[in-house]
Structures are given as C-alpha cells and as structure tokens.
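Of the protein chains in this complex, one is absent; all others appear in place.
After this line comes chain A, so read on.
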Amino acid sequence: MMKFRFRRQGNDPQREKIKQDLFAFNKTVEHGFPNQPSALAYDPKLQLMAIGTKSGAIKVYGSPGVEFTGLHKDTATVTQMHFLHGQGRILSLLDDNTLHLWEIGQREQCSSLEEVCSFTIPCRTVIESTSATRVTVLLPKLNCDLLAVGTEGGGVHFLELPSLTLLDKSLFQDEIMQSVPDEYKCGKSLGPVESLQEHPQHPDKILIGYSRGLVVLWDLQTRHVDNLFLGKQQLESLVWERSGNSFVSSHSDGGYMVWSVSSSTPCTNEPVSSTITYGPFPCKAVNKILWRTAESGSPLVLFSGGMPRASYGDRHCLTILQDSQHVTLDFTSRVIDFFTVHCTDAHKFDDPSALVVLLEEELVVIDLQTAGWPTIPAPYLAPLHSSAITCSYHISNVPTKLWERVVSAGQQQGSLQTHTNWPICGGKNLAPDPKQQELMLTGHEDGTVRFWDASGVSLRPLYKLSTANIFQTDCDHNDSLTQAGEEEWPPFRKVGCFDPYSDDPRLGIQKICLCKYSGKLVVAGTAGQVIVLYLSDEKSDHMIDVATVDLLQDREGFTWKGHDRLPPKSGSVVFAPGFQPVVLVQCMPPAAVTAVTLHAEWNLIAFGTSHGFGLFDYHRRSPVLARCTLHPNDSLAMEGPLSRVKSLKKSLRQSFRRIRKSRVSGKKRVSSTLCEANAHLAEQDAEVTPVQRRIEPRSADDSLSGVVRCLCFADTFLRDGTHHGPTMWAGTNSGSVYAYALDVPSQEKFSEQSVEALLGKEIQLMHRAPVVSIAVLDGRGNPLPEPYEVSRDLAKAPDMQGSHSVLIASEEQFKVFMLPKVSAKTKFKLTAHEGCRVRKVALVNFSSVASEDYSENGLVCLTNLGDIHVFSIPALRPQVRYDCIRKEDISGIASCVFTKTGQGFYLISPSEYERFSLSARVITEPLCQVEFDRPHDSSETR
C-alpha cells in the first residue's frame, strides 16, 4: 500500500517544480545528410542553400551553424524549390502538385522557417485532364513579384508573389502555335513546358522551352513572341548566357546546342553549334546544363548525364568542360541537382567560384577557382553512412589533450580541413561556443571507426580509423584497379565518399569503448575480433600481438557453422599517427562481439559474444578468464547465424509480420478517439488471419540465451562489506549475472604479477529476461566515476563508507541489490505494469536550470515502444515519460545512445542522427539569424 502511494507522488508541488527544472524533452537538431533528398535551391543574395526531401522536409543551410528545418504537412516529395532571392522566402513544389511558400521568420532574435501559404493550380476547363495542370517548372522572377508556372499541358500560368494569387494572363499553347510555322507544327502538340528562364537583361522577357524542342522568347508586357527557336531534339533544360545574346539547350540525346538570340531573326531554325560530348554512340539525356562565363577565357560548361548509353549508362556523372580541360566527375549515387556559386551583381562575367552538387547520398562541392578543381569538404551534411553505421558511441566532456591529439591525427589524414573557402556562408550563428567537447564515434560496416565533433549543431568529421588494414582480406588489390583507369576516356574522376559496398562484412564494427583519459580504444567486430589501440602521435611500423580466446571452453557437441575468423596480417604493418593497434584478441568461435568494456587503469578489457565472455590483460598480453555462457540446448548460437534453425525461422516470420503491420499502420499515430479506433478496427476486420501472440514464460533453453549483453568494471564490495576491490560483471540474455572479484596488481608490479579473477557471485534473475545493463552505485547512490577520474582528481571520489549497490536493468525490470550480499533493495517492474520492454538504459546526470550546483542522477530508459522514461536512483521512482521514437522505427530504437548529461542521438534514416535533449539545461540546438530586407511583407507572420 505504501509502495503504491509513493509511486504516485506526483502531487507534491515542490517536487514537480524540481522536475521541471531538471527535465525537458526537445528534439533539437538533425545531424548528417538528409535521407532521400529530392530538390536543391540556392539564394546567391543571402548565400543560403535549401534541400528538399522525399518526406516533405525542407532544410536550409548557410554558414556552419546556420540551419533551419521545415516540414510540409503532407508527406509528399519536394520536387522543386526556389528562393525568392534576398527575401528569405522559399517556394516549394510537391509531387501532389501543390505550391507552398515558406518564410524565414524572426523569433526572439533567432530565425526559424514557417509555411505561409499554399496554392494549387486550378483546371482550366472540364475537358482538360488533371495531368495537364501538373506543374513541371517554376520560375520566380528576379524582382520577386511574379511567378511563372509551366505545366504538363504546355500552358504557362502566372502568379502574383508573395500572395500566390493566380493572375488572369495565362499563356496557352494555342497562342504560341499561331506564330509557329506550319511545317514545324505537323499537327502535334508542343509537349509539356520543360524549362522557363528569365532573360538576364530584360526582366520582361522569358524563355519558354517545350518538351518537343521548341523554344520561345516571350515578352510578358506585350504578350508577343519575340523569337522562335525550332529545336528538333527533345528538350531537357535551358540556360541563358549572361549577356542574353545566346542560350544553351540540353537534349535527351546527350547533346547540347548553343543558340544565338537576335531581334533581327524572329525564327531560328539551326543552333550556332551542337555538340554531343560523349558521342557518337547513343548517349543518355543531359538532364541539366549550366553555362558560366569566365573572365579568364572560354566559358565553363557543366552538365549532368549525357554518358554513352552502352558503356557508362549506369554511371552518375557530371561533366565540367572549359577549353581543353575536361573532367567527368564520377559519383557513387544519383545526381539530384547542382548549382554554381558565381557573381550575380553588375559584373561582366559569371566567374563561378564553386560547384555544389547534391547527390542522393551526399553533397559534393568543387572549387572552380583552384586549378584541378579540387573538392571542398563540407562543414555540415556529413555523409554519416558512407559505409553503413553499425554502432555508435558517445563521449562527453572530452579532455582538451585527447581532443587536440585526435584533431591533429585527423589533420594529418587530410580528413579535417579548414572551411575558410566554404562558399555558402549566409546567416549568423548565434549559438554560444560549446561548454565542453563531445566526441561521437560511429562504427561502420567496412571496419572503420569515424570520430565526429558532436559538440555543436553540425557534426564535423575529425578522424577516421580503419581496422581493415590489419587483416588479410580479399579486397587488398583495389589500388591497382584505380591505377588502370588513368588512360581511360571519358576522363573519370571518382568524387565523394559514399561507398555502400562493404569489402567483407566480417570487418563490421559492433562495439566501441574509449578511455578518454588514457587515449586507449577498444574496437570489436563481427568476426569476434577485439582490437586494443593506443593513441600515438608518431608514425609506427610494428607487429600486432594476436591472442585467441576460446569461449567454448572445450564444450563438446557443438560445431560453429558461421563465418571464419579474420586472418590477421603477418609481419609488421605501417600505421599513420593516430590510433594504432597493439593487441588483437580473437574470440573462438568467431561470433560477433556483443559487449565490450575497458578499464585502462587496470589494463583490462572484457568482451562477450553469443557464446561467453572473456577477460584479457592487454599489458601482459595474456588472457585472464574465459567463461562459456551457453545453455546446452542452445543450438542456434552454436551453429552461427547461417544455420537454419526453427527459432530463426520464427524470428524471421515475426519480423515480416512486423513489417507488414507497420506498413498497414504506416505513419499514423495511435488514434485517440473512438471513431478513429472504429475505422481502424474496420480495417483490421478485413484481415483474414488475426495476429496471434503466444503466452509462455521465458524458459531457460530459449535460443541465444547465452548472449552476453553487458559487461562492466567496478571497484566495489563483492566479497565482504569491508574490503573493496576490482570487480567485473557480465549479464546475459537469459537473465544471468556473473560477478568476478579481480586481483589486479598495483601499477609497479604490473609486469611481474598476473591478474586473477575469482567468481564471486552468480545471480539468476527469476524472470530470465535479458540483462540490458549493470551499473554499480556508491554509498550515496551515485554511479561510480570512470577510471582515472579519481586518481587524477577529476571527479569526487565515490563514497566507499556506505554500502554499495548494483543496479541491474533487464528487459523487463530494474532492480537495485545491496552489495556484497546481493539482497534486493528496490525494484521497478516496467513490463509487468506498462507492457513495454527496456531497450536502452543509461545513467545520466541532470543538472537544474534553476541552480548551478543542483543536479540529480537518473536512470534513463528507452523502451521498445520508443518512449523514454526517467527514474530516480537508487529509489527507482518514475520521474517523467516522453514519446521519442515511433515504435515501428526499430533501427531508430536500436541505434539510440545517451550522453552523460541528458542528451541523446538516434538514427532517423541511415544517414541522419536526430539529436534530442532530456535535460532542461543541456541543450544543443541551432540558434542563428539571417538578415534580409523583405519589401512587401505578408502580414500573417508578424
């Protein structure tokens, strides 16, 4: 009864106030590259770039730190975007044929993006099909008062800006047809409007290009056709030459034509020149072409596509041509759109300084002013997924020393360059400098670990560590392939870092652990490899010590049918400054490592797989302990992931069922009203076989029960209440916890004396749920400090007087046990009460907004329903609950990491982290301002 009342302690107003000061949930910023980008726009006046995505998001970027995000109400693909230059307004066109106007608004000195109004082109007559009014192109006039809209039916409509009201002066094909010579007409329509371009010198004239090839220069004032260009090739795009004396058209046959414009010849039959760059064999269409004049000489031609169909039709290319210089940029993903940054004011030449290419998976910027056209690394939009992310690890409050060493190692790698020549630099970043340095480490499928600066709003690459070079893999010869490509034509140049093809899936990184004080790093992978690395500032050429630890412990009757271990390279290997491997421990059987931890002060690492766990002294290079956690009935774990066992089938079936279910429910939120529920039910009734769930308690011989889920080191009381000492804890999938007392020799005797491990306690949780996390709390209920923090005076020493306790979080419940007796003190049964399961937990220090020194430790828990609960420790009382991730987003939930100060990250797509904050105090969000002059303001937003 009392327990019950305590749990509902929400009525205490004082406590509520404290909670408000401690906890607040905000999704603050998205790091990485937008998933499935579909449109690109650039405002040369404000120097802002906008990217639209297939999910209807608009992201605006300026100088580093300047970011806005907007999301359309409907999840439809953004097909086109245009800035109203200098006004801080964006026009977007969705594939549901609606136009939307967005404004950058000022709120409390910070800017944000808001939708102002939207518009749909009405059908002209009843006869006209809806596809005829489908918008194909948009052209906002440079003076921002008029928007020309080209449609599928070949009509051009005009809208007033910024109100988006249709003006009664639409131009239809019949009007154009009157001036077209009969022999060109052939009784066929001109096709959809493919391009609209404003005359660079005369704002009243626009160039209209139709799909069939006809190009018309139209005078808006006189409503009269000035010039006709009777193109015979299917048109893809048009671009003016700066002077307005000529324009360039690109075509579906892979060629482009230059046309000259003169008032003397109202009807031009032939272009000045016509080129098919990659002919004579059939080529693919040139989707977009840009023509930029340069003071230095001949103009720069940039176009995408146009590759020879047979030989390179599958490449994603962009060609840059100037005089004899010719580069074919060869990308690994589709080109979405591109633009150049060039002079737009009253200058005689374009003089482009940079080319910005938006690809499906990354953003590439080419410096056009430097010889050789090198790439400029982007300070944001980092392609996190250049190889698929397999794990993430966050380190808060990184010491300056380590930070500088990592940065300098990265600089020598060339992965970190200065962004002084970054061309897109609009807006002002108002966010204060981060108080502390934060590192984000991502492990990838290709065996690399990337270090990111996560201190601020933009995730910056710092350093890249590759573990593939210490193994013999099949892919070592790829250097010779690139050598062979030298003589090739077209002159391909590989650009970009997105490389989704993993050389060997065994290289994939599963777990990472870094000691931020000693610069020691442990990286563990898919083939049971555990690599210990030191941070070194010098280049080195050394052998790596290899040790094998048999986690089966001669258990008989099992055969591993999975992959082989990775053969390490023999002989010495050259390592650049940075993290250099010293010891490689290989688990046998080589199953993926499921847990790893490091205690640099004791020179120990612990690692676990689906078979057992091991403890290794990397100073003496000697194994200390190996323990098999397998249950005898567990055949799946034994035979490896490739074996076809019933339970695997079952899990597959379940996951398919999940996928199907999530497809049905889609993005819809849980409906609250009865009506919606009824509608939902009607849907469900239609389903023939209802989803069933079996009710059985967890049994010991469930498959994969031996998987080691978590490992932790702690200096605490395991044997008796008076002597504390090093301990190691391991938790498994079947609710077993093993606690070992370690005998670690003092620093001086490290070389002579070996580390010893004695099994102290074995705890079997009766509910047998997987142990998600183990943490030891000191006498005051605070988490123990990290290694070196006490010995280097960086943290308050833990309370060794009061009795310690261990917090064991399983998938179903949290439990605090007193040490050394392991008697249950408090518990919270989450699954039994809420029906959700624990996925991720972390101990987090929440500091109050009200007072500098007040802070509380809390247990943060992410459940399988995607909500986040915060509990007090050690009392385990629920504090707050927030919805965070959609429950269907399994990869988002699986990728979530928490920081020590109450922030967190999870993947919202393969390439983007959402950053969120649970703390009311520690928030990293974009604070930026864009200054502009908006002549006729729409009144709604003010």
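What we mean here is this: a residue touches a chain if its C-beta (ideal position, glycine included) is under 8 Å from a C-beta of that chain, and two chains touch if they have at least 3 such contacts; residues count from 1.
Here, contacts and distances are computed from a predicted model.
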Among "AP complex subunit sigma", "CAHM1 protein", "Par-6 partitioning defective 6 homolog beta (C. elegans)" or "Glutathione S-transferase omega", the UniProt name of the subunit that does not appear here: "Par-6 partitioning defective 6 homolog beta (C. elegans)"
Selected from A:Asp12, A:Glu404, A:Asp564 or A:Glu762 as touching the chain missing from the view: A:Glu762
Touch with the omitted chain, as defined above, among A:Leu139, A:Ala741 or A:Val844: A:Ala741
Touching the absent chain when the full complex is considered, from A:Cys836, A:Cys884, A:Leu907 or A:Leu927: A:Cys836
Contact residue for the chain not shown (choose from A:Gln510, A:Gln813, A:Gln879 or A:Thr924): A:Gln813
Interface with the unshown chain - residue positions in chain A: 1, 3-4, 553-557, 623-628, 630-632, 674, 677-678, 680-681, 684-685, 690-698, 700, 719, 740-741, 754, 756-767, 769, 812-813, 815, 821-824, 829, 831-837, 864-865
